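The other protein chains are all here in position, but one chain of the complex has been omitted.
Which chain is which? They are A and B, in the order written, and residues in each are numbered from 1.
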Amino acid sequence: MPITREEVAHLARLARLALTEEELDRFAGQLDVIISSVARVGEVAADGIPPTSQAVPVTNVFRDDVLVPCLGAAAALDQAPAAEAGQFRVPRILAED
Amino acid sequence: MTETVAAVAFDDAVSRYEPVFGLETHVELGTITKMFCGCPAAFGAEPNAAVCPVCLGLPGSLPVVNRRAVEYTIRIGLALNCTIATWCRFARKNYFYPDMPKDYQISQYDEPLCTDGYLDVAVAGTVVRVGIERVHMEEDTGKSHHMGGATGRIHGADYSLVDYNRAGIPLVEVVTKPVPGTGALAPEVARAYVTELRELLRALGVSDVRMEEGSLRCDVNLSLSPAGSGQWGKRTETKNVNSLRSVERAMRSEIERQAAILDAGGTVVQETRHFHEETGQTTPGRSKEEAQDYRYFPEPDLVPLAPEAAWVDGIRASLPELPAARRARLQAEWGLSDLDMAAVRNAGALDLVAATVAAGASPANARKWWLGELSRHANESGTELTHLPVTPDQVARVAELVSSGQLNDKLARAVLDGVLAGEGSPDEVVAARGLAVVSDEGALGVAVDEAIAANPDLAAKVRDGKVNVAAALVGVVMRATRGQADAAKVRELILAKLS
Partner (left out) sequence: MDGELTRQTAADLAAAMAAGEVSAVEVTQAHLDRITAVDGSVKAFLHVAAERALAAARAVDEQRAAGAPLGPLAGVPVAHKDVFTTADMPTTCGSRILAGWQPPYDATVTRRLREAGMIILGKTNMDEFAMGSSTENSAFGPSHNPWDLDRVPGGSSGGSSAAVAAFEAPLGTGTDTGGSIRQPGAVCGIVGVKPTYGGSSRYGLVAFASSLDTPGPLARTVLDAALLHEAMSGHDPCDSTSLDAAVPPVVAAARQADVSGLRVGVVTELGGEGYQPGVMQRFTETVELLESLGAKIVELSCPHFAYALPAYYLIAPSEASSNLARFDAMRYGLRVGDDGVRSAEEVMSLTRAAGFGAEVKRRIMLGTYALSSGYYDAYYGKAQQVRTLVIRDFEAAFEQADVLVSPSTPTTAFRIGERADDPMAMYLADLATIPSDLAGNAALSVPCGLAPEDGLPVGFQIMAPVLADDRMYRVGAAVEAALQRRWGHALIDEARGLDGAGR
């Protein structure tokens, strides 16, 4: 099932990517080819096969509840695109979450 | 959508509709460090001073799970009678927001650590068993301050300032199963649940649970259906419910609002709403054209949690006496009826009374002072009982002074006034103000003679055998001695002199 231009536009919105009209067309075509190809995984009979999300199985890795030195506000803000009053200054946020 | 429907009063609403509610409560854990890094979980004023590459989400950073946070979560799950998973994982909840350092939150999705428990809640003489769907772990976000607008809220702001000190603090989310069948009591049951949960968390020592400070946050879910319909209605979720009172008010407000819509033949919009403290009303949150697709998948930077049975058993064994059990024990020890016990709880005096008893007072006396005189003081000064500047030890001392006859009730009240005013300990106030009961027969004798002389009619009646009238003469002496006379002794003397 080919991926439509609208679907690509939706994906771009979800992923916060402002695509041009030309890019939408081009990516739609390329993604279509790629998705058709990767969809081949559907050919594999996998009933009852557990998924693997971690190649090397390990469990229960923890750290102790012990303080570790922080970066410090100066270092944290050093690379900020904009800062004010010791905080990161960001453009107006549209909506509550 | 403007709601130009006729308003419906609460009682009317619940007579015709059945509310089903649920509560999602977020608890900030009182660990020393954050969920996935060694930054402090409790922090001072300077913004962005408590961050590191991990909680700031810098490229290349990786999370490592705080063992104590897991222990606290298991503790909460066990106290809520949940099943603890033998194997579970963290998951990423993906969405973009400036206060989210990684633009995903590490949480748990379809594999929560604790499931399927319950919490019993007593309301109006009945016990409601609130089912617990799940208890899971996640990390808190940073905090934004919206600048330039009129109200400090998002709408109308020009820009925002973000502080990531709070980002990464361990959060536990407790989600109830839907609670049907509470009818008109729904708001109270909801409030009682949050109250009970808060007490439980405090007893477990896992959080300081201060709603005003945000370490305990509630979202209220509610739907209405026509009475007897057997079907559940569309559900709204209300956020920004920041106090126990707000839980109740938000529920009432939503019940009324939804009833009005249904009465007018409309449909309730399934949405997130925002509760407003000032008006007691809810307003719609962001209108979402598309429901959020969080694209959950198992967190690949973390390995599964498989708490060993021995560890869980150890935590279970170390659970303190839980509030419900403690209350039952105290009620039995104090020999109180359910009604009397409820009165103690409602006054917020349970721990105070218990501590006063532990300091030597009788349960009756401890109750008497805390629910009586001290509650009066608290109400008058608009403070909570626990914030009054008097300790259970001090109250126990006052009760002891009364029992031993050194004070009577009136004097005791004066002593408490002095303690509350900061004049010192009960003994210090007694000494400084000279409030001891006067029992000395010599001194009393003088006062009695004066009273008899000043009230010949009363004296005559007592001589005649109307012993009850002696009380009036006792009253005269008490007034003359500013309440400091030993009343029993005075009565003895009067009867002796007039017999």
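Points worth noting:
Keep in mind that, in the parts below, a residue touches a chain if its C-beta (ideal position, glycine included) is under 8 Å from a C-beta of that chain, and two chains touch if they have at least 3 such contacts.
Remember, predicted model here, so these are calculated numbers, not experimental data.
Screening B:P19, B:P47, B:P98 or B:G233 for touch with the missing chain picks out B:P98. Considering B:S160, B:T238 or B:Q394, the position touching the chain not shown turns out to be B:S160 (whole complex). Hidden from this view is one chain, which touches subunit B at 53, 56-65, 92, 94, 96, 98, 101-104, 158-160, 162, 293, 295-297, 300-303.
Residue-level contact of subunit A with the missing chain is found at 3, 7-8, 11-19, 23, 27, 30-31, 33-35, 37-44, 46, 49-56, 58, 61, 63, 71, 75-76, 78-82, 88, 90-94.
The working rule: only the chains that are shown with their structure count from here on.
Within the complex, the subunit B residues that touch subunit A are 31-33, 37-40, 46-53, 56, 64-70, 87, 89, 95-98, 144-146, 148, 154, 157-164, 274, 285-286, 290, 293, 295, 297-298, 300, 302-308. Listing the residues of subunit A that touch subunit B in their complex gives 10, 14, 16, 53-54, 58-73, 76-77, 84-97.
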